[in-house]
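What follows is a set of notes on a single structure, which appears directly below.
Every protein chain of the complex appears in place save one, which is left out.
Chains here go by letter, A, B and C, matching the order in which they are written, and residues are numbered from 1 within each.
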Amino acid sequence: MIGGALALAAGAALFAIAVGAVLPVRQRVVWVGLFTALCAGAGGVAAAAVLAGGNTFTADFPDLFPLGGVRIEFDALSAIFVLATAVVAVPAAIYGIGYSARGPSSRPAQVAWPLLVWGVMMVPAAGNVTGLIAFWELMALSSFVLVLAEHHHNPEARTAAQWYASMTHLSLLTIVLALAVLAHQAGGDSFTAIRAGTDHIGPTTATVVFLLSLVGFGAKAGVAPLHVWLPRAHPEAPSHVSALMSGAMVALGVYGLIRVGWDLLGGGPTWWGATVLAVGLVSAMFGILHALISSDLKRLLAYSTTENMGLVFIGVGAAGMFASSGNQPLASVALAASMLLVVNHAAFKGLLFLGAGSILSATGTRDLDRLGGLARRMPVTAATFAVGSLAIAALPPLNGFVSEWLLLQSLVHSLPSNAAVVAVAMPVAVAVVALTGGLAAATFVKAFGTTFLALPRTVEADQAHESPRTMQIGLIALAGVCVALALAPTALAAPLQRVSLAVGGLADGRPIHTNGVYLQLSGIEAGLSPLLLATGLAVMMVAVLVVVRRGRLRRTVRDIPAWGCGRTVQTARMEYTATSFAEPLQRVFDDVLHPEIDIDVDHRTESRHYVQAIRYRMHIRDGFEHRLYLPVLSVVRRWGDGARRVQNGSIHRYLAYSLITLIVVLVVSR
Amino acid sequence: MSPTGIAVAVLQVVLSIASAPFLVGMMRLIRARLEGRVGAPIRQPWRDLRKLFRKERMVSTNTSIVFSLAPLVLLASAALVAGIVPFLSTTSALDQVGDLFAVVYLLLLGTVFLSLAGLDAGTAFGGMGSSREMTIAAIAEPTLLVAIFALSVSTGSSNLGAIVADTLAHPSRAASPASMLAFSALAVVTIAETGRIPVDNPSTHLELTMIHEAMILEYSGPDLALVELAAHLRLVVFLGLLANLFFPWGIATTAQPLHLVAAAGAVAVKLIVLAAVIAVIEVFIAKVRLFRVPELLAASFVLAFLAVTVSFFLV
Amino acid sequence: MLKLLRKIVQTGRVTGTVPLDAGPRPSLLLNAAHPLRGSVQIRQVDAGSCNGCETEFAAAFGPVYDVERFGVRLVASPRHADALVVTGPVTRNMAVPLVKTFEATPGPKLVIALGDCARDCGVFAGGYGVAGSVADVVPVDVEIPGCPPTPDDIVASLRRVVGR
Partner (left out) sequence: MTSPAVPDRADSVIDADVADLGVNFTYLSSAGYRLALVAAHHDLADDKQPATIRVVYVMVAGPPDTRVEIHVRLPIDAPDLPSLADVSFTAGRFEREMQDLFGIHLTGHHQPARLVLHQHWPDGWYPMRHDAGPPPSFDNETESYPFLTVEGPGVYEIPVGPVHAGIIEPGHFRFSVVGETILNVKARLWFVHKGIERLFEGRRPQGGVELAERISGDSAVGHNLTYCLAVENAAACTPPHEAQVIRAILLEFERIYNHVTDLGAMGNDVGFGIAHAHTMRIREQLLRLNARITGHRLLRGGVVPGGALVDWLPDATTLHEIRADVHQVVDIMLANATVVDRFTGTAVLVKDDATQIGTLGYVARASGLDIDARRDHPFADLYEHLSVPILTDGDVMSRFKIRVAEIDCSIELIVELLQRVLPGDYRSAFDPLDGPRHGVGLVEGWRGTIAHRIELDTHGNLSRVKIVDPSFFNWPALPVALAGDTIVPDFPLANKSFNLSYAGNDL
């Protein structure tokens, strides 16, 4: 069954590619969308089968490439990531039908889209180095094409693509190096062979491989300081592609890190985990702070992805630390938290990106300071975006809260521990997770509030209409997934146990016990019932309504303009803007964000008490980009024109580089 | 989830809601007396609420469903928390439904909805209140969770019932440095989250300085009553948490009616003492500048952090 | 801290001129079942006053008169208010704001015209910037005469309204 589903997925992808290349534009987007959804759905079925049944699936295609074969090895760890991909890819593909009709309907884009979905699904399914790298590069190339899909409209897309290409190559280079060393040392290309051969690998080599893969996979996951491409590339891609990139593709960085570090290498010393944890802490804080101050909706979501990957890294890192200090049950809780967050993140981040795309196509802008009042104009988008916002802010009773709760439980119950590093690291981690949660709440109050509530700030926002049906289906489906994950995370208890069993080096045992309603953790006296929490809230709300109605609530409801202190006609100019909403927090974190603020006041020359004009400007740069990358780049640029010729922005040349890299990779990995 | 457990939970919710306005009335009365005034009677907040329920409901143009939904969510979340927190008995049925983390995030849910409502009418004041409220809520979060961390280190659980039972079993822990540090940290956060001086001034009439009040300027009649009641209830919930997590004595460990009555008396005394202390302190201090609030919360975070480290090194 | 404590103890209770034991007075306006009995929240609107009435109105809420003890409270928004206390002759520039404030107040509601100017424009009658008395702009329920009315008068009138 698993093999059949995977074959179906491949077939659907191939068919979608074919129709994407052949059909005229109107049919093209429909058929590509449907078959891409089928491809993702088939992959999801395969993943669900593995997770539900606990089987693994293996298949070999020894002569697929002239230089090396591809092995498919589909275990629970693969499956959870494929499941996350399917969760976002199926709705995104359907949504893409409506979205592409107004946007990226070109042949390259329509061919690249199914390729990307298939690639993202097959990376975790790969069972050998060649396969992993081949699918990895397939994913990188197709996503690169898609980032550029709208570059005709938007010059920023080119800059974004340059950053994306550079970072993808850095990522690929380090991964190839890591895997090549690993394969060489272990004496085999397949993961089975490598696992068997890790005994031959010395600690130094293991450390080198681990660090290389941390860089390579970390760059893909978009964790700081390797995130710089993410807030550029994700906003530029078509929104359903952004959804897949942010919801599922970045998670493959986590997959790779776990697969190499704790599965293939079998884990390492405590500092491995501590390093991953530290990277996670920095990313979570950095990501959410920049999301908070972003007034570009998609950029905000992209930075929030860095934050969420940071949280996943915190869980993985904590799991690594617990595992190496011998606390396997806690490690499995931490890993379960991370994996649940990966699935949840796919659902709500996918949903939010689709929502952002819906707003973008209705209004033509992603600038929060130019939106407003969309709740009445786009009710479906508003309702689903609200679900996504509450979920990503980790508020009960939605799904984000469950993974946040698991993560906090694993961190809090690390004490008392015999390791001082744990005693120091965990309170810091809890504080960062908490602050991240609080800032995420502020961020998404801002995002939802300025987009959907009150008065529209521009004509475009005023004239917005709800998106076409196909896009709504995508939105509703993902919102439904969020709600389902929120009410019944207990369904994932057994699959999460299978995942932790699949990663022998990290965790074993059963993280979550459940009777279907309550979540209980192994070894920890802590309980939660998301279902009953939601029920409780609903009961209370109904009770309040009933009591209020009894209390002779006068049914007269008067519709009246907002209170304007007696005089002013309310205009959108008097609404809080996104920039303003975040300003107090931005001031609190001034030392981290270093905003550049200019206030120009033009006076009359005769008297400075007659002011002609005042202009305000604020710019906050990405600290890592500004202080780490740009100095390096300027040095590189000084090396000469050679570098410039490489970086001349020609897309075809980038494609050529990528192809050459792929070939080199295949040779090396052989 | 036994029927008696549910009964206890419902009793807690009803009693908390019924007593919350009286507690606020008492705090206002204490302030009045210290200012040399006679002050309104303790039952005045109930009178005000009763009247509001009978008034006309007005909905501002341009608002969405959020405006009508927010008072419900705000009150429902606070009421649910009142059912979860062990006020009367450790046998509340909702204890396993959510732990201390769930409580914190439920209260944050209410805050988020009220903030959205503040933005909904599109007035400058509402947005201002929302922005300030979320700023404070975001920065208060680390203190809250790290303080919970400190509490659950000694107990081994973040379940409220477990923490209370553990303190009952080991009374000396209430006086431990970790416990006192955590208490101080939570006390500061309580003041920030319930909008008391020095963070917010519940009796101000200046729109530009408001936090909580600014968000609810658009509400009238029954909606306003719900928001006010929820604000009162949140005060009870926060004070009740402080009281019973650190000084749980008097709480019933069964669901027997006599024990429950005694427990109600005990928690009432604790709430009155805490509220009175806050009311008195408020008279003696002034409201800090808005951008000093983060400093205050940072200080409370340090206390909470110390509580964790102390409990690690001293346990 | 100690200084303030000493001051509080030394000062003691300031309120006192209005006898507390006078017992609840029958409201001349509101019957016993009226929603506003026992709780009246006030939004004050200066529609053109010289600021004299404001001085005395504020005094009524000060510690000496403490009208709050009868369930009368000042609120920030007309949405929260039950009664508007309007002072001054209504100027041409304040007529619209006054009407808007009235409209923004949820019912049942009262309008209290405070001071002679509010009742009949007082010395400002005939000013080119004066639109009229309060009653010319919004329906008035209670009038409190005086230029300005003393806090005692104000407290007595408000007690009549609130019924306590």
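Note that contacts are C-beta pairs under 8 Å (C-beta built on N, C-alpha and C of every residue); 3 or more make two chains touch, one makes a residue touch a chain.
For clarity, every value in this text was computed on a predicted model and none was experimentally measured.
Asker: Of the chains that are displayed, which are in contact with the missing one across the whole complex?
Answerer: A, B, C
Asker: Just to verify: which one of A:196, A:618 or A:632 makes contact with the chain not shown?
Answerer: Result: among the candidates, A:618 touches the missing chain.
Asker: Which of B:198, B:221, B:250 or B:294 sits in contact with the chain that's absent?
Answerer: Answer from the full complex: B:198 touches the omitted chain.
Asker: List every residue of chain B that touches the chain not included in the displayed model.
Answerer: Looking at chain B, the ones touching the missing chain are residues 31, 34-37, 124-125, 127-128, 131, 197-198, 201, 203-209, 283-292.
Asker: Give me the chain A residues in contact with the hidden chain, please.
Answerer: Interface with the chain not displayed, on the chain A side: 295, 367, 369, 564-569, 573-584, 586-587, 599, 604, 606-607, 609-611, 613-618.
Asker: With the missing chain put back, which residues of chain C would touch it? List them for me.
Answerer: Residue positions of chain C that touch the missing chain: 1, 3-4, 7-8, 11, 14, 43-59, 61-65, 74, 76-78, 88-89, 91-98, 100-101, 122-124, 126-130, 147-148, 150-151.
The rule is short, and it goes like this: only the chains that are shown with their structure count from here on.
Asker: From the mean C-alpha coordinate of chain B to that of chain C, what's the distance rounded to whole Å?
Answerer: Computed from C-alpha means, the inter-chain centre distance equals 33 Å.
Asker: Multi-chain contacts in chain A: which residues touch at least two other chains?
Answerer: Those would be 558, 560, 563-564.
Asker: Which chain C residues sit where two or more other chains touch them?
Answerer: 77, 79, 104, 106
Asker: Could you please specify the touching residues of chain B with respect to chain A in the complex?
Answerer: Interface residues on the chain B side: 1, 13, 53-66, 72-73, 75-77, 79-80, 83, 94-99, 101-102, 105-106, 108-109, 111-112, 115-116, 119-124, 126-128, 130-132, 134-135, 137-142, 144-146, 148-149, 152-153, 156-159, 162, 217-218, 221-222, 226, 290-291, 294, 301, 305, 308-309, 311-313, 315.
Asker: Within the complex, which stretch of chain A touches chain C?
Answerer: Of all residues in chain A, those touching chain C are 558, 560, 563-567.
Asker: Can you tell me which positions in chain C touch chain A when the two form their complex?
Answerer: 45, 77-79, 96-98, 100-101, 103-104, 106
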